[in-house]
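All protein chains but one are shown at their positions in the complex.
Up next, chain A:
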Amino acid sequence: IDVSGGPKLKQYGKHRESCLFANLPNYTLRGADASGGVFLRTDWQIQGYSLEQADVIEKHASSFPLNAFESILKQLQKLAPELHTVHFLRYLNSLYHDNYSAALENLHRYFDYSSGRYEIALLCLGMMHFHFGHPKQALEVLTEAVQVSQQVLFGGRWWVEGDRCFVRDGGGGGAVVRSSSELLNNNTQSDDNCLAYTLTAISNLLSEIGALNATGILRSSYSPFSSIGTSLSVQQQLFILLTRSLKRAESLKLKRLVASNHLAIAKFDLTHVQRPLLSFGPKASMKLRTLPPNVCKELRLCSHLITEFGTESSIMTTEGALSTSWLKNLKKPRGSLVLSQENVSGSDTFYFCAQQSSIPGSVQQLLGSSYLVRATSWEMYGSATLARINALAFATCYADTSSSADLALAYAKLIQHLALSKGYKEAFAGLKIAEEKFLSVSKSRIQLVKLQLLHQRAFHRGHLKLAQRLCDELGTLASLATGVDMELKTEASIRHARTLLAANQFSQAALVAHSLFCMCYKFNLQVENATVLLLFAEIHKRSGNAVLGIPYALASLSFCQSFNLDLLKASATLTLAELWLSLGSSHAKRALYLLHGAFPMIFGHGGLELRARANIAEAKCYLSDPSFSVLEDSEVVLEPLRQASEELEVLESLDFRSQKPSFQLYMLDFCKDL
């Protein structure tokens, strides 16, 4: 039997079903021939197969063919009722197809039949609730899991058989935390480990659902938070939880968990200003800033997993895990590396590289996630180069092992970068490739990025009605429940307000911005606050109230400084300069000073629009400076204008058509006066 004919799930579309269908007889055969002993499959082969399938389900989530796989599983179950893992696979399958009742049923079944441990079952259940967006239930169940594992520990009962739940962490900006369970025949697990995993799960849950939601839940729940103390803020509690679970994982030498905790801490550090727990007296540090080097350090520590996974015996590749994949890979054409241009002639080195690496999937996924977090962090901190490179590194090195959602996120980042730096034409070309790749992934990042691009383009072209419609559509992608999909909701609102602003509907724009500000404030979204404040400044600028706009721009700057949002800071500085400039020509010098301070950031990391705006602002500053003479130094004005027009042209902006001629007229007037 040709094993390599196994499920090639990377090919979607019409081949999918037939492939699986072709696959199906294999197993029928196996069953049929089992008695004959001709095609006997060993237990570990089945084990390996189920492991692989579990990975595949997690990877492709909802795009995984539900029914076809379900029927295989049913058949398997019939033939080998002693294989409990099948229940688990069925659980996973229904979980990722958002079938709540089936998932619950299969989970129960699995733990009933397999005599698995109660606390692990609770952990799984908790993660399931989390997946379905029931944070409250999730937290309750997880809390119970903590209690049970503690009791078990103190009771001195050590379980030898075991299954394990492992919390995997989705990648960058607020991706969902997915729970994934690996069924391994490990026999060295203790409840300590379970406790550590549960704690990590809780801290992930908390950081994911946001502080506000957590408050209510935490208050109502009992342990383990009662010990932390109620005087601390939710963020502080979360921070303590994170460090505790890191310590626990470290002491238990659970390397993956350690890495996952480092990743969680990095994400926490990204957006949180760390205040000292006790800060009184003259010596208390008052430096309220996020600490990017810490983020960097945590991410690097997370990467250390790649050298350490070998020592955690439980991650040892199980027999059978590679049974299909590596054989399949032997026949793969050489050098099938994604996105790597320099594919040299197929020497064996590259063959080896292309061949599935023996690093376990969960390890690779964590490592990949760290790259996505890096990319996100650089988007925030303002390094376009590193944001892009890290996304590219992810797409190059971890495309095989990461979940399709994560991969889509990386693609989305790359496409957005294209749009910002190369214009829409290239971005849409990139989008097309991505759409083909993620054909079956509906409602995904790709859909989102498409809407974003369409909106941006419509916005720049001045098709405001269309922009508005697209913006509304974007909003509908977000869940209706409060406190979920915050990122998407804020983005939709910001786009909405900007569109209104472009249509000169100032009061409506201000209204939207106001409600957005309230929401950000309520959910403690400090980073988004900076954007909204800048939006207010823009609204005032456009409506001609520069004096009112300046405080908002300054407030936004202050936020940016605290959170190290350098690019946003540069654009706030640009707005501030524009505001000063509109106050009169006597402020031209100050505006120019501000502008020049922001130039390296804007030119290095800003998008086309921002760059064009900065260039135009610079020219305006010179022109309105009374001590400046265009005749003597026309190049000083012409050069930025030329640059701006280049940039706007790439952007296909309407602004370009409206602004450029007006400037030329302006300059002509100026020259005539002289």
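The rule is simple: a contact is a pair of C-beta atoms (placed from the backbone, for glycine too) under 8 Å apart; a residue touches a chain by one contact, two chains touch by 3 or more; residues count from 1.
Methods note: contacts and distances are computed from a predicted model.
For the omitted chain of this complex, the UniProt record lists the protein as "Anaphase-promoting complex subunit 4", which is one of "Small ribosomal subunit protein mS26", "Anaphase-promoting complex subunit 4", "aminomethyltransferase" or "Radical S-adenosyl methionine domain-containing protein". Interface note for the absent chain: among A:Arg90, A:Lys437 or A:His605, the touching residue is A:His605. Across A:Gln75, A:Asn99, A:Ser543 or A:Ser558, the single residue that touches the chain missing here is A:Ser558.
When the omitted chain is restored, the residue from A:Phe69, A:Tyr381 or A:Tyr424 that touches it is A:Tyr381. Of the options A:Ala68, A:Ile306, A:Leu466 or A:Ala503, the residue whose C-beta touches the omitted chain is A:Ile306.
Listed by residue number, the positions of chain A touching the unshown chain are 273, 286-289, 292-293, 296-297, 300, 303-304, 306-307, 309-310, 313, 316-323, 326, 330, 340, 342, 344, 347-349, 351-353, 355, 357-359, 364, 371, 381, 383-386, 388-390, 392-393, 396-397, 526, 533, 550-552, 554-555, 557-559, 561-564, 566, 589-590, 592-594, 596-597, 599-605, 611, 622, 627-628, 633, 636, 639-640, 643.
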